[in-house]
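Heads up, one of the protein chains got dropped from this complex, but the rest are sitting where they should.
A, B and C are the chain letters, set down in written order, and residue numbers restart from 1 in every chain.
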Amino acid sequence: MPAEDEDLKIEPASAPPDPETLRERLRTMARIRAFEEQVGRQFREGNVHGFVHTSIGQEAVAAGSCGVLDRDDFITTTHRGHGHCLAKGADPEPMMAELFGRETGTCHGRGGSMHLADASLGILGANGIVGAGVPIAVGAALAARREQAGRVALAFFGEGAVHCGAFHEGMVLAVAWQAPVVFICENNHYAEFTPSTGAWGGPGLLERASAYGVPALRVEGNDVGKVEAAVRAAVNSARAGAGPAFLEMLTYRMGGHYEGDAEPYRVEGEREEWAERDPIAAVDATLAAAGQDGVAKALLEEARQEMEAAVRNALAAPYPEPEAVMEYVGA
Amino acid sequence: MPAEDEDLKIEPASAPPDPETLRERLRTMARIRAFEEQVGRQFREGNVHGFVHTSIGQEAVAAGSCGVLDRDDFITTTHRGHGHCLAKGADPEPMMAELFGRETGTCHGRGGSMHLADASLGILGANGIVGAGVPIAVGAALAARREQAGRVALAFFGEGAVHCGAFHEGMVLAVAWQAPVVFICENNHYAEFTPSTGAWGGPGLLERASAYGVPALRVEGNDVGKVEAAVRAAVNSARAGAGPAFLEMLTYRMGGHYEGDAEPYRVEGEREEWAERDPIAAVDATLAAAGQDGVAKALLEEARQEMEAAVRNALAAPYPEPEAVMEYVGA
Amino acid sequence: MPDPTATAKPPRYLDAVNAALADEMRADGSVIALGVDIGRGGGAYGVTRGLFEEFGADRVIDTPIAEAGVLGAAVGAAMAGQRPVAEVMYMDFVTVCLDPIVNQAAKLRYMTGGGVTVPIVFRTQTGGGRSGGAQHSQSLEGILAHIPGLDVYCPSDARDAYDLLVAAIRADHPVCFVENRRLYGKRADGWEREALPPGRARLVREGADLTIVTWGRMVPESIAALDALPDVAADLIDLRTLAPLDVDTVVESVRRTGRCLVVHEAVERFGPGGELISKVAEGALFDLDGPILRHGARPTPVPYSPGLEAAMLPDSEGIGAAIARTLEG
Partner (left out) sequence: MPDPTATAKPPRYLDAVNAALADEMRADGSVIALGVDIGRGGGAYGVTRGLFEEFGADRVIDTPIAEAGVLGAAVGAAMAGQRPVAEVMYMDFVTVCLDPIVNQAAKLRYMTGGGVTVPIVFRTQTGGGRSGGAQHSQSLEGILAHIPGLDVYCPSDARDAYDLLVAAIRADHPVCFVENRRLYGKRADGWEREALPPGRARLVREGADLTIVTWGRMVPESIAALDALPDVAADLIDLRTLAPLDVDTVVESVRRTGRCLVVHEAVERFGPGGELISKVAEGALFDLDGPILRHGARPTPVPYSPGLEAAMLPDSEGIGAAIARTLEG
C-alpha cells in the first residue's frame, strides 16, 4: 500500500493545491492520458514505430512534478517519457508527428519515442539507456549552479534504474557538487517483466538514497497534490542552494512494458486494485466534492480531440527526405 | 581517529588472537613490509617496471583478512595488491620475478604488479581498473554458493572505489544473490592525490554499505587482531549462508600513491601520527608485553633476507622470449 | 551431440539459440545463464523461454539492471569454475558494460600467463531496420573484434546459431555471440547441414564474377540482392565468425574472382569491413581485375523514421548497386 514515509528533510507544503491549480493539473493529466491512448492505438495501426512505452496510470507524477517547474528548468527522462515531456510544455502535435517518424516531429523524425527532446523547454531528452538520464540531469544542474540563476534539474527514472552504476555515480556527483537536482524515482512496480517490490532484496529506495546524504521522501504518486507539494519543497530547497533531493513516487504502470506486451507476468488482481486509485479519477472526485462536477470527463474529451487532431496532422505530415539522412550528424 | 562503530550484525570474536597466531600474522606482515620495501628499491633501480603501488602501513589488513581464509577461498584485489597476494599464500619469489618481468614470474611476466593472480590459490587477480574486482568477487561467490562447499570470496578495494558504478552493481548483486562474499574496503585515507575523508560529502562508508542491506562494520585496520576477528565473523557468516558483509578497514598509506610519487598533497603531520600506529610495531608490543621480545625485528630480518633472495633470483631469471608474445592470448 | 532436429519443422533462429542453451545446460551442470529478464520472463524476445522452468533459478539467473556488475560477476564465476552465458539485451548496451568484456574477460588468460581460463559467452543481439532508434539498433561487432582475446560469432541462420552457440559455450575462452533479432523468426533452410567450427567461413554461393564477403543478416540480404541479379555469378562468403577470421577462404576466392565486395550492417566508417579489405589487399592485390569495396551503413546514428533508416542501412537493393559498382570499376 502506498504510504508516506518519514520526512527526512524536505518539508512539503501541507495545504492541498487550490482548485484552479488542481484543474490545471487535471488538464495536463487528461492530455497525457489521451496522448498515450492514441499512441497505443496508433501503434496497433502501424503508424507509430519501434519500441513505445506509455505511462497510463502514472500521469500524476508528470503533472505534479513539472507543474512546479519553470520553462527554463531542466528535465531528463526515460524510455517512458511522453508524460514528462507533455507536462514540461512540449506540444503534442510535433510529439505525435515524431512518433509517426515525420519531418514535422519534435526531432524531425530522427529520434522517436525514446529520444524525445526539446532544449527550448529544458527537456534534455528521453533516453533508451536505463540510468543514462541521471548523470545528464546532474550535469545540467551543475551548469545551473554555475549560472546562479536558480534553475534546477529534475531527473525522472524508474525504480529499476537504481541498480545501475549510472544512478549511483549520478547520486555521488550530485552530493559532491550539491547540485540543484531532484531525483524523481517513479516506482511503477515493474521493471520490464519483473515485479520490483522486494525483487533484489535489501532495504527500500529511501534508505538507498538517504545513504548518499540526500534527503529522501516517499510520496503517494497517484495523488497529484502530494506529488506537487513534495516536488515543490525539493525544488525550492535546490533553488535555494541546499542541494539534491530524492523522491520515490509510488505509482503503477497500468499498461504493458511496451505496446504489444502480453503481460503474462502481471500479478493478479493488482491492476484492478490500482485502477481504484486512478490519479485522474482522484482529482475529479476532489473537484466534485468542491462542487465542480464532470471536470475530468470534459477535460478528457477536450484532450482526446486535441490528440485526434495531432494524429490527423501527423498522418498528413511529410516524412523526412531520405536524402537528408546525413543531416544533423554533427561530426 | 580510527574507532570501531556500532556492530550492525557481524559479531567479531572478542578474544584477541593467541600468541601463536599473532606471531604467524606478524610474520606475514613482516614479509609484506619487506617485499614492498624491496619493490620500492627495485623500482628505483629500474628492475621493476611500469606503475607500482605499495601497501606499506596497511599490512595488518592483508594479514588479518587472509589469515582467516582457506586455500581454496577466493580473493580479488586492486592495483595495490601485493600484500593481499602474499597473505593469501603467493610465493614472493615468482611475485618478485613477475614485477621484474621475468618468465619465472607468477604470470610469466605477462601481467606485472597490477595483474598478479594465482588461480591455484584462489587469487583471482589484482586489477588495474578501479572497482572492477568487486563484481568479479561476487561472481566467484556465486559460483561458490552453487558448489555448496562453503567457499567464500573476499573483495579488497580502496575507499576511492566506492563511488564507481562497479562497486554499486557488485553490492546490489551480492545482496540479490546472498552471495558468500565479504567486501573489504581498505580506507587508507587517500585515493591517488585526494585525501578521502569528507572529500565528496555525504555519510560515511558504513552508511553507504548498510543501505544495500549488508551488515557493515568499521574496524581498526592497523590492529591485526581486530581485523582478523571482524573478517572471521563475516566469513563464518558468509560460509553459513548468511550472505555478504562489508568491512571498512581504517588504515593509512605510508607511501606515495605509486612509486615515484612526490606527494605534494600529503596532509602535514598525518604520516607521523600514523607511524605511531604502525601495525607491525603494535603486534610487537603486544608480544613483548606477553614476554616475547624482539619478535618483529627477527621476523623482519628473516623476511628481508627472503626478499633479497627473491630479488637475486628474479635478477638471474630469464625474460620471456619475445617470440612467445602471442602465447596465452586464448582467442 | 544433442540436436534439436527431432522437431517436425526446422527450428527458427531463436529456437536454435534456445536449443543450444538448453542442450548445453543439460550436458554440463556448470553452464549458467544470467541476464535481465532471461529467467521468469523468458527474455525480451522469448529466446530463453522454458530454461528457467527446466533448470531453475540457480542456473537461469534473472538480474537487476546492472550489466557491468552482471558481466563482471560472470567473469568471476568463470574463473571459479562455472561456464556463464551472460546476456546483454541489446548490443547498444555494451557501452555500459564494456570493461568486464574488454579489460577483464579478454585479457585475463594473457595477463596471468595462462594461469586462468575464462570460459564465458556474452550473448547479445542487434538488428536495425525496425525503428529501434539510435540506441537500440547499432551493429558494434567491429568494436569487439578489435579486442585480442575475444572471439566474435555472428550466425546468419538457425543452424549456425545452434552450432556456433554450442561451440561458444564449450570454448575455454570468451566469446561474444551476436544474434540478429530480425533473423529470430526465420527457420533454417538446411538443418541437416554439417556443423562447421568457428573460424571456418561458408561458401554460400559460387560464381566467378566477384566475391561477396558478409555475415549475419546481410547474408540473406546479399542472397536477395543476387537473386535480383540473375546475370551476376558471385562467390558469396558467410564469415560466420569475425574472430577467428577465415582469411584463407576469402583470399582464395578473391584470387579466383578478381573482385571483392564486403557487406555489413555496421557503419562503414572505421568499421569491420576495413579488416577484410586489408586482408584481401594483402593477399590478393595482384590478382585483382577490379575494385575491392565495402558496403555498410552510412556514418550517422541510426535514425528512427523508417525512410531515413532505410536510407542509412544496407539492404538488398543497396547491395545490388554496390555489386554493380564492384563489377564496373
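FYI, a residue touches a chain if its C-beta (ideal position, glycine included) is under 8 Å from a C-beta of that chain, and two chains touch if they have at least 3 such contacts.
Note that the structure is a prediction, hence the values are computed from the model and not measured.
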Query - Selected from A:105, A:202 or A:279 as touching the chain missing from the view - result: A:105
Query raised in the report: Pick from B:72, B:192, B:207 or B:302: which residue touches the chain that isn't shown?
Result: B:192
Query - Residue among C:172, C:282 or C:317 that touches the chain left out of view - result: C:282
Report summary line: Where B:166, B:233 or B:250 are the choices, the one touching the absent chain is B:166
Query raised in the report: Looking at A:15, A:119 or A:289, which residue reaches the missing chain?
Result: A:119
Report summary line: Hidden partner sits against chain C at residues 68, 92, 94-96, 98-99, 101-103, 106-107, 110-111, 133-135, 140, 142-143, 145-149, 242-243, 266-267, 269-278, 281-282, 285, 288, 291-294, 298-301, 303-304, 329
**Report entry** Chain not shown, touching residues in chain B
**Finding:** 49-51, 98, 101-102, 105, 107, 109-115, 127-131, 160-161, 163-166, 191-194, 199-200, 265, 319-320, 322-326, 329
Report task. Since one chain isn't shown, list which residues of chain A touch it in the complete complex. Result -> 74, 76, 105-111, 115, 117-120, 124-125, 127-129, 132, 134-144, 146-147, 153, 165-166, 168-170, 172-173, 176-177, 327-331
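One rule holds for everything that comes next: only the chains that are shown with their structure count from here on.
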Query raised in the report: Looking at B-C and A-C, which one has the bigger number of contacting C-beta pairs?
Result: B-C
Query raised in the report: Taking each chain's centre as the mean of its CA atoms, which one is farthest from the centre of chain B?
Result: A
Query - Inter-centroid spacing, chain B versus chain A (mean Cα positions, whole Å) - result: 45
Query raised in the report: Roughly how many whole angstrom separate the Cα centroids of chain B and chain C?
Result: 40
Query raised in the report: Taking each chain's centre as its mean C-alpha position, how far apart are chain A and chain C in Å?
Result: 36
Report summary line: Flagged in chain A as touching 2+ other chains are 163-166, 199-200
Query raised in the report: Which parts of chain C, given as residue numbers and ranges, touch two or more other chains?
Result: 64, 66, 68-69
